[in-house]
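Everything on this sheet refers to the single structure shown next.
Here the complex is missing a single protein chain, while all its other protein chains stay put.
Chain naming follows the written order as A and B, and within any one chain the residues start at number 1.
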Amino acid sequence: MEEQLKIDFEKNLKDFSYSDQEKKFKETNFKEFLKQGFPNRKLENWKFSDLNQIIQSNIGELTFYNDYKKENQIDKIELISELEHNKIIIVDGKIEKIDFKFEDQDKIEVLVEQGEENIRENINSLINLNNAFSNKFCKIIIKKNYSLKKPLVIYHSTNKNTQFKNTNLRIDFKLNENACLRLIDIFKDNSEKNFLNIYYNFEIDKSSILKNYKIDKSINNNVKYSYNNVKQQVNSISETFILSSGSKFFKNEINCDLLGQHSSAFVNGIFDLDDENHHEIKSNINHLVENTKSYQLVKSVLEKKSKAVYQGKIFVSSEAQKTDGYQLSNAILLSENSEFNAKPELEIYADDVKCSHGSSSGSLDENSIFYLMSRGLNYKEAKKLLINGFLLDVIEKITDEEIKNLIKNLLGVKE
Amino acid sequence: MRDKQIEDLKDYKYGFSTDIESFKAPKGLNEEVIKFISNIKKEPKWLLDWRLKAFERLKVLKEPDWQKPKYPKIDYQDLYYYSAPKSFKDKPKSLDELDPKLLETYQKLGIPLNEQKRLNGIAVDAVFDSVSVATTFKETLTKQGIIFCSISEAVQKHPELVKKYLGTVIPLTDHFFATLNSAVFTDGSFVYIPPGVRCPMELSTYFRINASDTGQFERTLIIADKGSYVSYLEGCTAPMRDENQLHAANVELIALDDAEIKYSTVQNWYPGDKDGKGGIYNFVTKRGLCKGKNSKISWTQVETGSAITWKYPSCILKGDNSIGEFYSIAITNNHQKADTGTKMIHLGKNTKSKIISKGISAGFSDMTYRGLVDISPKATNSNNFTQCDSLLMGNKCGAHTVPYIKNKNSDSNIAHEATTSKISEEQLHYCQQRGLNPEEAVGLIVNGFCKEVLQQLPMEFAVEAQKLVGISLEGSVG
Partner (left out) sequence: MLKISNLSAKIENKSILQDFKLEINPGEVHAIMGPNGSGKSTLSNILSGKKGYDVKGEVLFENIDLFSLETEERAHKGIFLAFQYPLEIPGVNTNVFLKTSLNAIKKARGEKELDAIQFLKLVKEKAKELKFDEEKLGRQLNVGFSGGEKKKNEILQMSILNPKLSILDETDSGLDIDALKTVADGVNALRKKNNSFLIITHYQRLLEYIKPDFVHVLMNGKIIKSGGPELALELEKKGYENIN
């Protein structure tokens, strides 16, 4: 792999006229990745999902070079018809189209940024990989007091010829004071056996609201990793919802720093897994000042040989008095070969806090099934009804009605 | 009464050391020292070979470093691995031949070994530094076929049992400290309960580290044969010394068909002074194997001492319908640190486990609950319930909960709950309005918080533990 990496990295550097600073940034990150490689189970964070091994067994040897000059076809990409939206279309980690047609153009700024070294980059080797190989990245700034009229949908797709490839994407978002952004990520791939690596940075200023809905529903054989790095100021809110379902492997990692008082973070998720899919959500909610709040709810429905992992961590620093932190995960194992792993973690250094977590996993309640069947439903209907009820709890946490309905339709959940 | 207890604590009641001439192996860890230990104990060759095998393995093992409390590097060559009171070189035949100073030590600790003053209904095996000094109530127990003696004695008198079970729960190669113990263990208790026998009294071992620069590596092996029952208690203290002392014990429990073992610990090793100087490193491996059908192993621990406590008393639920339980109170104050919890490994069908953990941290201390619940694909219809509660007193301390939950069986259920909170101002006010001072109020509320665990302890220990809970938190109310 090392040879391939070196060749592809050189090729990538040659393609573009990077400034010295950019070059240095890329080289530093590249070296760090070479040193560490893909994360494996020896790292605490990757204990339940050995990415190195997952890539080995699902993809094999990867290539890392991407031709960012090539124009990709985007007219065949299936768009959401249920709701009007702004869009960004991404193919193989390259931004092909940015369209904010519903918005006041002077309220949104799109910059093509260089790699900044001052951002905390030593998160894990995948961020290094991303910084080394991603294209010049895009920064989207929402100006003060502006709420986007329509949601922004980012379509993530791959070219149908792309295979055995690692693609990288980085986008930074800045929500200035009192701004609001609804962001939907939709994953729809046209090819298989690739490793998609996505890195988002969010700066959420005073009184701003970010809602990020990640929808991985279409079935594919790709391996994906997504990292959201969220920094929140006074009175801000972040809401993250993850529907984790279609990919072969998907790990969603959310790091959220609550830096301003009265800021709050919500992380909700559904694992709806089948076949041999293996998905993970890892959250780090860092309560760093007084009076902050976090709430996390993750539900799993696991079929066949699927495996879901939820590692949710609440960290409370000694300054963060009056923290309210809550976390719950429930899993239903529908097959004798499915597996649920959880590591709900609390690390607390302040005494005046209210923190709790709960986790449960087990089979579908046979008594409830029996009850429903005695009322005339067949086994399949009864099961579907119970699972819908089980998942509805999380879906109801979605604060945006339009998007809530979209997701209900996607899951076939009715009230 | 209470004031006296507080005074006692301020000086760590058990902090005296006994001036007894001791007989030590040369400092350092090498084959010679291991042979020396084996030789002085007149061990059979198989055991020496076993120790040497462990030592070979130790050379390639690394000290683990994933735990939360970090500690300075231990120089294993600068420790004594064997220390015994000199008068023990030729072991006394009866208690009358014991060094009077030793008897006095145990008297001070409140554990009379003297046959006339024996504790009511508790048989005691006392371990002083590296060797077992006395076992009481031997005859009563022998009548029922119960073997309760030091492990050294068991090696001589019941080699077939020791050979059959030693290292079957904690293998030679398990991890650094367990392997170290296997190479150099000096003494400890051995218990065998024959089929169908319900042990008529509590069995108890009292551990005491006295000599300085000495590691204590005891090994305990308890076997409950088919249909038997035993309740075993363990208590520990050490003198106050400025340097840190290592205590790396191995405890193996084996429960055969329909047998039950209840193992209780009240750990009050010297915790170090207010500034965190000195104190015991309590790095202990405790593991129980529910080998037979319908067997049960229950761990109860009250951990208030030691500079660092690092242990996970675990249950391997191999037999169908077997049950594992873990009840824990861990209190850290001043600069103490603890990383403790349990592992419940479900292998058999219909296995059940329950974990109740209460952690209290005060002062500058740091406390971690770390636990694993693993239900394997074959452990059909099994379940676990876990409740972990933490209480914080002040914002200079930390309380952490790190559970690992693995469910690989769709017919099995795991439920885990955890909370972190502090004592509410309202509760304190209510108690104070009824005339309690703040420290009494805290003691009362904390004891209430710990009740579920305290209830699991045998009567004699419960009272002691309750006092300890209150005393350990003295000075933490601001």
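In this text, a residue touches a chain if its C-beta (ideal position, glycine included) is under 8 Å from a C-beta of that chain, and two chains touch if they have at least 3 such contacts.
Quick caveat, the model's predicted, so the values are computed rather than measured.
Within the full complex, the chain left out of the display contacts the shown chains B. Among B:E139, B:E160, B:D275 or B:E426, the one in contact with the hidden chain is B:E426. Although one chain is hidden here, its contacts on chain B can still be listed: residues 425-427, 429-438, 440-441, 444-445, 447-452.
Everything that follows uses one rule, which is that only the chains that are shown with their structure count from here on.
Considering their complex, residues 66, 377, 383, 390, 392-422 of chain B touch chain A.
On the side of chain A, the complex with chain B involves touching residues 44, 47, 318, 321, 331, 333-363.
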